[in-house]
Every structure is written in C-alpha cells, then in structure tokens.
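Every protein chain of the complex appears in place save one, which is left out.
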Amino acid sequence: MNSVNLIFDQRLYGAEAIQKAAYRGQHAFTLDLQVEGEAFSCTLLGNITTAPAAFDKAVEDFKKDVLDYQLRSKLRAETEAVRNLILGVAFSKTGLV
Amino acid sequence: MSKFQGQESYGNQLNYELLPFSFDRFNDDEYILTNLAGEHLMMSAADLPTLINRGLDPSHHQFASLRSKHFIRYPEEQAPLSLLALKVRTRYSRLPPFTNLHIFVVTLRCDHSCPYCQVSRQMEGEGAFDMTQEMADRALDFVFRSPNPAIKIEFQGGEPLLNFDMVKYVVTEAESRNQQMGRDLQFVIATTLSLISENVLAFCKEHSILLSSSLDGPKDLHNANRPRPGKDSHQRFEAGLKLARESLGYDQVSALMTTTDRSLDRVRDIIDEYLRLGFNGIFLRALSPYGFAIKTKKFMSYDAGRWLEFYKEGLAYILELSKAGIPFIEQYTALVLKKMLTSEDPGYVDLMNPAGIGIAAIVFNYDGAVYASDESRMLAEMGDESFKLGNLLTDSYEQIILSDRLLDALDESFTLSAPMCSECAFEPFCGADPVYHHAMYKDVLGRKAESPFCQRNMAIFKHLIELMRNDRQTRDIFMEWANGC
Partner (left out) sequence: MLKLGGKVARIDAVDVSDKPHLFRVSTRDLPGALRKDRAYLVGPENIPDGYVHYLVPQAHESRVEEFTEIGAYTVLPPEYFYLGHDDVIRLSADRTSIRVLFRASSNHNSILMTEQCNHYCLMCSQPPKSADDSWLLNEIEELLPLIPRDTAEIGFTGGEPTLSGDRFIRIMGLTKSYLPRTAVHVLSNGRSFANLDFAKKYAAIQHPDIMVGIPIYSDDPTLHDYIVQAKGAFDETLRGILNLKMLGQKVEIRIVLHKQSIPRLTELCEFIGRNLLFVDHVALMGLEMMGFTRANLDVLWVDPHDYRDTLSEAVGILSRYRMNVSIYNHQLCLVNDDVQPFYRKSISDWKNEYAPECATCSKRDGCGGFFSSGVKFGYSSKLVPFL
C-alpha cells in the first residue's frame, strides 16, 4: 500500500485547506492528519484499488490543491461582502429577501 | 491636438478590487476562472496569485477582459455590480415560477421489454397497473397548484397508448380547467410509436400534442436494446414516425436515445440513423446507473471513461456535419453551452441547482404515488422509496411539496454548500443530482471525487472549452446552439 508523509507549517497553511485538498483526492487516498508542534503532519494512505502511478499523481495534485484552497480562502474572505451585495440586489425584487 | 488627453489619463490605477469568482486548474499551465454569472476566462498559473494578491498591472494583456467579464472592478464603478446582479437574477429566474413538468404515468403495461427499463409490466389485463380517473383528477388538482404560467403534462408508462382513454381524459379535463386557469398548456406523450393509429393521431392533432419517442440507433442495435414480440421495434418505430409526421407535422415528433454498452462503439452509426430518419439533433445520454447496472455493480468508472469517448466521437462527427452545412445539434451539449455562453438557464431537470426534483418536475404514478422525478420512480421500483414524496389519495399539495424528503434532498445537495462543488469553477455549468448520488452512494451528495457524474461533467466542460478556444468555427457553431435551445 502506497503511503506518503507531508509536513505543513501551521503558520503558512490552514487545516481547512489541507482537509479540502484531501477530500478532493479521496478517489486515490485517505488522509490521516495530526498536529505536531507547529506543523501539520499529513499521512496519505493510498486506497486499496489505487495503482502506484495513480497515487503519485494524486499526491502531486494534493500539494497543488492545498495551495489552491489557501488562495480560495483568501479570495472568499475578500469578496464576501460584495458577493452578498450582488445576491441581495439580484433578489431584491422577489419579496423573498 | 492639445485638447485631447492620451489613454493614460483614463485608467491605470493600481487599486482594483476583486469581485467574487472561483477557479480551478485547467491544465498544467493554466487556470480557469468563472463567476456567478457563468463568465469564464483562462489565466496562466503564474498570473493567478498576482491577480488575487491585487498586484496585477493594468497593462497586463487580460486586464481589460478581467474588468469586462466582471472578475475585477475599480471601487468607484457601479455598473459591474448591477450587471452581475442582473445576470445572476436571469440565471435563477426559473425558480420563482416553480414546477413546469408534470409526468403522468398512465399505465405500466408495455409491449416492449427493454432490459434497461425498471418499470414495465407484461401486457396483462387492464386495470391492474392503470391510472384511474380519481388519480387523474387529484393529479390535476396538484398540477394547477403550481404557480407556473407554463405547464407541461407528459404522459409516460409503460406505453401510454395502452391506456389511451386515460390520456384523453387528462387532456380534455386539463383543457377544461385551463379555461379558468389561463396557463400555457402543453402536452407530450412518450411513446414507442409501435402502437400508433389514425385514431390516436387524430386526437393528438386536435389537441396539439407532441410525441416523444425512442430511437436507440440502427435497426440491429435498436432491436437488440428494445425487444418486443415480433422483434420489430425499429420497423414499427419507423412506420409510426412517418404516420405521425404526416398527421401532426414534421417537427412535432422527437426522439431520445438510451445509451447502453452496445451503443458505445457505434456513435456514428446511431447519428447516421438519426440523420437518415430526418431528425436535426440527438441527445447523447449518459449511461443510466439504475436497475440492472446498480444491481450488478457494473457501473464503474471504466464505463464512464468509455462513455466519454463515445460522446467525444459523436460530438466530433456532429461538428463535421455542421461545418459541411448539415445542421445537426447535440442537445446535451447545447444545454451546457447555454449555461456557458448566456445568462439563461435551459431548465434541464438533471443539471440544475437547486436540483430539479419537485421544483422543476414531478411524477404522478398510476397508483397515486408522487415521486420527485422519473429516476425517483425507477429507484422505488428497485425497492428504494427515498424519493417517494407521498400519495395523491392521502396527502395534500402542501404535505407533498413541503415534505422533509424533498426539502432535505434539495437542501443537502445544494451545490453552493457542497464540498468540492461550492468552490468548483465549473459549478455555474453544473447541477445537483441527489437521486443519482443516493442511488450510487446512499447519500444525496456522494463523494464528488469518485462520482462518475462529476467526472463526466467536468470532462465535458473542459472539452467544450478546449474545442471553442482552438477553433473559431466551432465556437461560432456552439454560440448558435447556445442561443437556439
């Protein structure tokens, strides 16, 4: 069974981003997440049905996905207000809002 | 002339703001960005973090498009917000009118015994599996409770023509009630055409009823998929088609295909058959996970991969035809393109968010049971009644529409709240399919990372975007399809 351990510094990466990225990779592995000091220790355990090549690709995607989810979090926070504004305007005449 | 200012005077500040958008990796070098309005833009992987960190220079070659597609704006600009709101409102404008499609299952009796059908019964005596007048009346009460100014009543079965008296009753009764209700009423009969007659056609003509039939491909494929006594489903279809067109009008008869394993290697043959019989489009449907497939757990991603090849090959052939001046549409693609290239929603029940169950379509079974969708009915026939919302004989409109089963399913499958979906760049083009995911995973959301629904749709979205950016003629054809359906 394939397995890889990755360390993420907590000052740079959030747990949410790691979890979301792991959710996305479920077709290939499961995540075992531990806190060790100031870091997250991620053990990715390949699924029984996942071939080694597919697992490696999934790990590579996982690392990219963690960064992507960090960025999404930043984007979401910055645009929260204007998103609500737009939806509010969009539904302003329906009598539902 | 000194009175005129240069372009520098009208822009170029560095203080742009981000508008809400999603992104995903499109390939190794690029991201795709999308927003609530379904606009999209490709950006290099290197530029995206700069954009989000608000460091993108106004001289960047995509800066103007980022503004005009409403991914960024300057703080003093109001039009981007108004336009985004308008586009979002347009996108969701089918929601307030509520249920449009009402399916009446008038009988389960059928002259065919297609292996992929879960519901048909042998042609036993009448009555056992037929809708009664009382059911029909109550169903019509239900229908007219929908606030939608446009109502479509579709007859299904089994084979509805085997209980044509009930079809006639519902049509005349609905029209009678509609004199007070004033809706735009439309009728469709889903029929194999094998039992069509002058009698039936006369009635259909009188009431402008559309016919929706089944054509799985050339004779050998069609008949293998759709057995009936006499092994002549295709021949009867073709004969019935001719009669129906002559009587009702050429475009009043449409055809849908069911895709099976046998279909996967024969997409060109199937399209050629549609061409031969004069249809101007085809709906390349996905493999159904219900019934036989689920029971045998045969439905794995292997099949999903093969289906994608089937779809791509079919689409390529259709584009060839279109470029050669033979107009022909792939209808699933057209629906998706409508979402990608316009602010409108095609109202396709299986690709909507919130899901189309109940709120866009609803099913009245012959026995009075009310189902959230046709797939919900199929699931019930296999023993799982999770999407049976109630019964016309015992439950009121409010009890059915406000049932926990329906509301929970809608709520829990809502894409904007779903893991992976909520931040997926393709969400504006996609939808929720709670019945499918429940059938596969016993959970309305499923795990999208493993779901063939997600893989299939994401692959289609990427494929269409790739086709459009590589070939202008394809883009033009797609733009035509998007605005036509």
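Observations on the structure shown:
All chains are identified by letter, namely A and B, in their written order; residue positions are counted from 1 within each chain.
We adopt the following convention: a contact is a pair of C-beta atoms (placed from the backbone, for glycine too) under 8 Å apart; a residue touches a chain by one contact, two chains touch by 3 or more.
Keep in mind the model is a prediction, meaning the values are calculated, not measured.
Taking the complete complex into account, the chain left out of view touches B. Contact with the chain not shown here comes from a single listed residue; of B:D29, B:E77 or B:D261, that residue is B:E77. Checked against the full complex, the one of B:S194, B:S288, B:S322 or B:T342 touching the unshown chain is B:T342.
Contact between subunit B and the unshown chain involves residues 1, 3-7, 9-12, 37, 39, 58, 64-65, 67-69, 76-79, 82-83, 86-87, 342-343, 472, 476, 479-480, 483.
In this section, only the chains that are shown with their structure count from here on.
Note for the complex: subunit B touches subunit A at residues 17-25, 36, 48-49, 52, 81-82, 84-86, 88-89, 92, 96, 419-420, 423, 447, 449-450.
Contact residues on subunit A toward subunit B in their complex (touch as defined above): 20, 23-27, 64, 68-69, 71-72, 74-76, 78-79, 82-83, 85-87, 89-91, 94.
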